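A protein chain is absent from this complex, but the other protein chains hold their places.
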């Protein structure tokens, strides 16, 4: 039941993103992140964090977006399961590019590129 | 029942292609082409013709392969339904490239490229 | 015309990726995949491949009227050969 609630927030968030409403998407992903943390469900936690990052990017809030994308990496590290890391490296690099920090962007793109051939 | 036979020949042909046995694949596609023609089923006829073309290409028989890939185009023309044409244009062009006829290959690649953005 | 073999090689390269990923996908989906699903997934893989290839393929051809220069087309060819490691 809690898990279902979590899933439905994630779905709603994705829909808002698709319909160009990143502010509402942010709220949905925020709610799903809280539930995922309570349930100690790292996979869903990463999905929520990725959604939060994407929502902030769409609003031009690149610094905050980096925080959430980095949370994906930290969660992967913690649980020893790296799904979502390729996308997170790419997204963080995109944010640094937008902020004009091409040096940092390049470092994250290198990590992203190194993972492209894996599954 | 005849249709099921047809489908199972197509499947077997694909498997032989995957397992690098184009000669056996050719026999299977040949059998499916005959049934498709008897059943007057243009969609399956095109799949069989495409398989025959691919089997011949793998054996280096590019001239014969062109005949079967062209059959896909002719069938499309006849029934007014153009599924498989993009792939057929590309495959014919590949064959002409192998035969060293780059002029002709270019013409078919142009038709192929013109269709890439469509569905 | 020098670019024609590159078109063939690029097509073959991307088709190889497409087929490999498609088989991986079907094996993950288990047995008894509905025909409709199978067809939709095949179309997806072709759709991505064709739309990604469209730009590069166009820029490897140079015969029409509103066309880029020959030297630019050759530069595109060299870059593609390098980037996709297509040297024959």
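Just so it is clear, A, B and C label the chains in written order, and each chain counts residues from 1 on its own.
Here is the rule we use: contacts are C-beta pairs under 8 Å (C-beta built on N, C-alpha and C of every residue); 3 or more make two chains touch, one makes a residue touch a chain.
Worth saying up front: this structure is predicted, and the values here are computed from it rather than measured.
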Displayed chains contacted by the hidden chain, counting the whole assembly: A, C
Footprint left on chain A by the chain that the document does not show: 18, 86, 90, 93-94, 97-98, 102-103, 105-106, 109-110, 112-113, 115-117, 119
Those residues of chain C which, in the complete complex, touch the missing chain: 14, 17-18, 21-22, 24-25, 28-30, 33, 36-37, 39-41, 43-45, 47-49, 51-52, 55-56, 58-59, 68, 72, 75-76, 78-80, 82-85
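Quick note on the criterion: only the chains that are shown with their structure count from here on.
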Rounded Å distance between chain A and chain B, as computed from the means of their C-alpha atoms: 44
Distance from the mean Cα position of chain C to that of chain A, given in whole angstrom: 30
Interchain centroid distance [CA atoms averaged], chain B/chain C, Å: 18
Touching two or more other chains - residue numbers and ranges from chain C: none
Touching two or more other chains - residue numbers and ranges from chain B: none
